[in-house]
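All protein chains but one are shown in place.
So, chain A:
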Amino acid sequence: MEHDHVEDGDQVVFHREGWSRVFQIRRKRQVYLDKTKLDVDALIGQPYGSTFEVDRGKLVKIEGPAASELSLGETSSDTGTDNRNLLDLDSNQKMSKEDIMKMKYDGITGQKIIEELIENSETFKMKTEFSQAKYLKKKKKKHIPVFTVMRPTPRLVLDIFSKDPSKICYLRADSLSQLLSYSNVMYGSKVAVVETCQGLVLSCLLQRIGEAGKIVQLIPSNTNAVCRQVMDYLGFAKFMENVYSFPLDELSSLKDDRSFPSLNSKYYDKIETNEDGVSSGQYNITVSNGSFCDGGESLTSNENAEAQGSDEAFDGESVAPDLTEEYGDCGNAETEGAKIDSGMQMEVKKLGPNRELQRQRREKRQKEAGTIITEKLDSLVIACKYNPTPILMQMLSYLHPSSSVVVYCQHLEPLVECYTSVKDNHAGLQLKLSETWFREYQILPQRTHPKINMSGTGGYLFTFITSQSNSESFAPQS
């Protein structure tokens, strides 16, 4: 049950327009926000949706209806008509950077600083009304650190990555939302997903399938770390029962050996109607000694810093320092169950009977995942840094006919290949290859126009519906 107030241990989004950060709120724990240390004890017990101002490392709640629109008093009634007399000079502002720093140090409020700035500006009064508004907005953003405390949602979590979209394969709200739509994932769906988006796609899918659905995350065996950081943000760390993982290179073993020793009677029913007619043989998922399996579906506790580290190695890209700093702070041991780590690290950390239990559990979970796959899936979602075509073609036989498939990629070319492969194999209908043009607008009286900056790309989507494939019998069933 979700509570309306921030509680000890909650993952909380600090949000202001177009900007979000996630922190786990713990008593007596400080967080780093814009490089300043912050005491967050004051948040506990406050309702979600409250707005706070940062005042010398302390959070001060802003009460009243004015909370959202901090307005400055009538600072000036004088306005100019245009900029014909304005010169771009350093001397326009009499206050120096040092003056401002000193005021801040002395604990003078942001509001007061802005008033001083206006007072000491030669040109402010000559600016037009609109130009003054713009100036104020800019200064407010800089000197009055205000944010609203929100419960994390995929929408807000997406904001966190706006500075470093490469971490989520350049997914944008439009592409992620369409990915979710075209996957037709709903309450109770069985879904396979391949993603390298920090668990963002996985989390969104998990939210939509509810507790009734099942997700199998397919993992390449040559990957030594799978990051599912976003799962923490959205508070899914505790609800991992319907998330499975399965190594991609074990898929062939599902195909070759088709009888389970135990598990599920439903599975046998399935075999009866399987078009391939292969019905016997030993079912056996071999637990390979590869790095993935060893560290498999594990409930390891690891320092978040390690998650960062291993992910960095895997990406081959550096993590933006401000992100590292804030992530690093927001969770130490909280990555439990939300991350699959490399076997190497496992071995160092876990020893003894505990380890054996974990291994057994992983084996069992992997077997269950195998069953889910062979009983066929409702949807397949691919959004990763791997070449999608081989994965897609491998997985096609594990989808029901009339299932929904979405392949997302930051590049167009791999999707062209997917398209061609599906088409040549007559494996799908309603093949669509698309990208989205996305633009935001500034809506203000007499100043409405598209935003000056826009994102050039949100990646590409290839979607289709599986059809009864050619290899299967088309004879009418009785």
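Simple rule for what comes next: a residue touches a chain if its C-beta (ideal position, glycine included) is under 8 Å from a C-beta of that chain, and two chains touch if they have at least 3 such contacts; residues count from 1.
The working rule: contacts and distances are computed from a predicted model.
Choosing from "tRNA (adenine(58)-N(1))-methyltransferase catalytic subunit TRMT61A", "Ribosomal protein L19", "Nuclear pore complex protein Nup85" or "Protein SEC13 homolog", the protein name stored in UniProt for the chain missing from the display reads "tRNA (adenine(58)-N(1))-methyltransferase catalytic subunit TRMT61A". Annotation: of A:Gln207, A:Ser221 or A:Ser253, A:Gln207 touches the absent chain (contact as defined above).
Only one of A:Val60, A:Ala173 or A:Met393 touches the chain withheld from this view, namely A:Ala173.
Between the chain not shown and the residues A:Gln132, A:Thr371 or A:Ser403, the one that touches is A:Ser403.
Take chain A: the residues that touch the chain left off the picture are 4, 15, 17, 47-51, 65, 67-69, 148, 153-155, 173-174, 176-178, 180-182, 184, 186-190, 207-208, 210, 213, 378, 400-404, 412, 415-416, 419-420, 423, 429-441, 443, 445, 448, 465-468, 474, 476-477.
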